[in-house]
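Not every chain of the complex is shown here; the ones you see sit where they belong.
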Amino acid sequence: MTEHPDLAGLQRRLAEFAAARNWQPYHTPKNLVAALSVEASELVEIFQWLTPQESARVMDDPGTAHRVTDEVADVLAYLLQLCEVLGIDPLTALSAKIDRNEHRFPAPGPDDTP
Amino acid sequence: MTEHPDLAGLQRRLAEFAAARNWQPYHTPKNLVAALSVEASELVEIFQWLTPQESARVMDDPGTAHRVTDEVADVLAYLLQLCEVLGIDPLTALSAKIDRNEHRFPAPGPDDTP
Amino acid sequence: MTEHPDLAGLQRRLAEFAAARNWQPYHTPKNLVAALSVEASELVEIFQWLTPQESARVMDDPGTAHRVTDEVADVLAYLLQLCEVLGIDPLTALSAKIDRNEHRFPAPGPDDTP
C-alpha cells in the first residue's frame, strides 16, 4: 500500500535526486529563485489569454489539467529545493505568516454585518 | 505544546481566512497564478544583484533572512490556494513528477565513474 | 524646444548613467534579465486582482496611471540595458519577428469572411 507522500520526504527525495546527478553547484539560491519564477510563469502562460470564467474550468480538459498539475509540481519542487539550501522550514514560515496576516487583516465579526 | 504545522492544515487555514474576508471572488485560478508569479519575483528581487557567493550567504543577515522566509511563505500560500480552487493535491503531483524525472534523467551508477 | 526622445539616445543615456555610477559589474546579462522580469512582475502586481473591465480603465486614476507609466519605463530601461551589453538592436529584432509572425499567422483575407 502506498502512503500519502509527506513534504519532508519529498524534500529529501529532491535533495538526493540533485546529489546523485551532481547538480548542487547549479543550485545556488540565486539560480533556484530564478528557476522558481520561470516555473511560476509557465503556470501564468496557461492562463494568460483566458477569461476569469474560462480559467475556473481549466481542469475540465484532461490535457490542460495534466499541464497545470505538472507546473504546480515544478513550482513546489524548486520552492522545496530553495528551502533545503537556505535551511528554511516552509510550513513554519507559512504558519507564522498566516498568524501575522490574521492580525493585519482582522476578519469582519458578526456585528459588522449590516 | 505546539505541533509542527502540516500542509493540509495550512491549506484549510488559508481557505477559511479567504472565506471569512469574502475574498473568494478574487481568487480565480488566473488571478492566483498571477499573484504566485509576483511573489516568486519578489524573491528574485532580493537576489538580483548578488553574486552566486553572496546569494549563498543570504541567511547570515537577520533582516534579509526574515524577508526571504516571508516571501517563501507567500509563494507557498498562493500555491496552496491555487491547489484548493483547482482540486490539485500538491504532494501527489510532486511525487508523480519526481517519479517521471527519475526515468527522464537516470542517475549515473557506480560503473559510470571514470 | 525639447525634441521627442529617441530610443538610441535613451539607450546611450542609460549606458552613461550606469557608467558614471560604476554599476557595470552588476549589469551582467543574467542580472539584467532578472531585473527585467522583476519589473514586468511589478506591472502584473498592479493588475492582479482586477477584472478585465477594471484593467481597461486603469489610466483613469492619476495615481495608478503614474505607477503603470513608471513600471513601463523600468521594463524598457532594463530591456535597453540588456540590448546594450549583448549588442542586440531591439528595433531590428522586433521588425524581423513581426515579419516571421506574418508568415506563421496569415491574416484572414476578404474571401475568408462568411
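In order of appearance the chains are A, B and C, and numbering begins at 1 in each one.
Here, contacts are C-beta pairs under 8 Å (C-beta built on N, C-alpha and C of every residue); 3 or more make two chains touch, one makes a residue touch a chain.
Values in this document were obtained by computation on a predicted structure and should not be read as measured data.
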Number of copies constituting the complete assembly, 3 shown: 4
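Operating definition for what follows: only the chains that are shown with their structure count from here on.
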Subunit A and subunit B: spacing of chain centres that average the CA atoms, whole Å: 3
Mean-CA-position distance for subunit C and subunit B (Å): 28
Shared interface positions of subunit C, touching two or more other chains: 34, 37, 41
Parts of subunit B lying in touch with subunit A, wherever the complex brings them together: 4-7, 10, 13-14, 17, 20-21, 28-31, 33-34, 36-37, 40-41, 43-44, 46-47, 50, 52, 55-56, 58-59, 68-70, 72-77, 79-80, 82-83, 85-88, 90-98, 101-102, 105, 107-108
Contact set on subunit C toward subunit A in their complex: 34, 37, 41, 51-52
Subunit C-facing residues of subunit B, complex: 26, 31, 34-35, 37-38, 40-42, 44-45, 47-49
